[in-house]
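Let me give you the structure first, and then I'll get to my questions.
For this view, one protein chain was removed and the others were kept in their places.
After this line comes chain A, so read on.
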Amino acid sequence: MSDGLLIIGSSQAGVALATSLRALGYDEPVTLLGDENHRPYQRPALSKEWLQGEITNESLMFRTQDYWDEHDIQVVRNERIVRIDKRDNGSGVAHSMSGTDFGFDRLALAVGARPRRLLLEGVDLPGVLYLRNADDALELKARVPDVQDVVVIGGGFIGIEAAASLHKMGRTVTLVEAAPRLVARAVGEQTSAYLLEHHRASGIDIVLDASVRRIVANGDRVGGVELGDGRVVPADLVLVGVGVIPNTELAESISLECDNGVRVDESALASDGVTVAVGDCANLPNPVPGAPEGDRVRFESVNNAIEQAKVAAYAIMGRREEYAGIPWFWSNQGAIKLQIAGLSTGHDRTLVREDPERGKHSVLYYRGDRIIAADCINHPLDFMAVRSALGKGQAIPFDAAGDPTVPLKSVTTDPADLVPAD
């Protein structure tokens, strides 16, 4: 009997791979294996709607058990793979920590990433938390009723989202960021500045350019965070969100090339030509049209997990399909809905479209005359227009886009009209 496909990792990318394969008519066995003791669930809401109690546990679940049964996808929980024996043809056996063996004809790695840990005095004190999975979120939520002063270390998406949620839940929140601006890796300076002003005005204390010297104890638990300048910010809860590290250990153990993630080609195939790697753990050729030759990226996004899982599913079916669509991201931060289309790296000029009365603020990024990305705050019309134009290869001329009262859609032109950039 065929062992079929073993997908290690049952979060967004693993689930998307399993469901895409069934949608394509793949009829081999599929095992979707996760190391948490939960049914496959969605993560984005953990730092937002779920933390704030706006949605239930059930609404985080990807599919009903009936769906998995009907589609003959075996969902395995609470099993952690510690060793893989793989043959050259791609088949093999994965061994779990509990001693169970999972045979496979073909292997998919959807193993994600883990939080980067702080290496400081006091990080092991009770009350110092990370936020990546459901157990982290359950612990955080359980502690919130008993705490008043929260320090968030890290001004990336997770840090800001959690800070905004906790502030909305009535906590005193101080956010500490090492860089001179917020979300420096993902958005441009104008967007960082907007977010800073908004979150400060809403009552979150934000300290930029700040180093953390140590976590200070109060009795046997956390009591505060000592900054580089000697100031101690009181805290009965510290949340650390300082980025993630892709889980490449299993891939390395079976000699797959890794470099900031498992290196894969356009079809999500790893260096052995048969194993696929998808989602946060995969390092892939930059899929954006016009990206520099040889440029590679690792995305931490739902959109990428889904799109890359689709091309991986085609690859497993023996077909090569292009990674479709333009990368996009979203982040809900209290009253702010930030939507990002495209990748702004390599831009040489920007244009801001603003409607302060309605809280709308978009930054458009250009390389030469070509629009390459947009950060849109509370501005779905701009976001959708840019995402759509990028996807269709259309142009949004810089000069025509400057008037914020004119819808971007109305100034979008077809590729034939595009003046080539130098």
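By definition in this document, a contact is a pair of C-beta atoms (placed from the backbone, for glycine too) under 8 Å apart; a residue touches a chain by one contact, two chains touch by 3 or more; residues count from 1.
What we mean here is this: contacts and distances are computed from a predicted model.
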{"item": "Absent chain [UniProt protein name; select from \"2Fe-2S ferredoxin\", \"HypC/HybG/HupF family hydrogenase formation chaperone\", \"Phosphoribosylformylglycinamidine synthase subunit PurS\" or \"SpoVR family protein\"]", "value": "\"2Fe-2S ferredoxin\""}
{"item": "Hidden-chain contact residue, picked from the options A:V147, A:A291, A:M384 or A:A400", "value": "A:M384"}
{"item": "Residue of A:Y26, A:Y67 or A:F398 touching the missing chain in the full complex", "value": "A:Y67"}
{"item": "Omitted-chain contact residue, chosen from A:T275, A:N332, A:S362 or A:Q394", "value": "A:N332"}
{"item": "Where the unshown chain meets chain A, residue by residue", "value": "19, 23, 42, 44-45, 48-49, 55, 58-59, 61-64, 66-67, 70-71, 302-303, 306, 324-325, 328, 330, 332, 337, 339, 378-381, 383-385, 387-388, 409"}
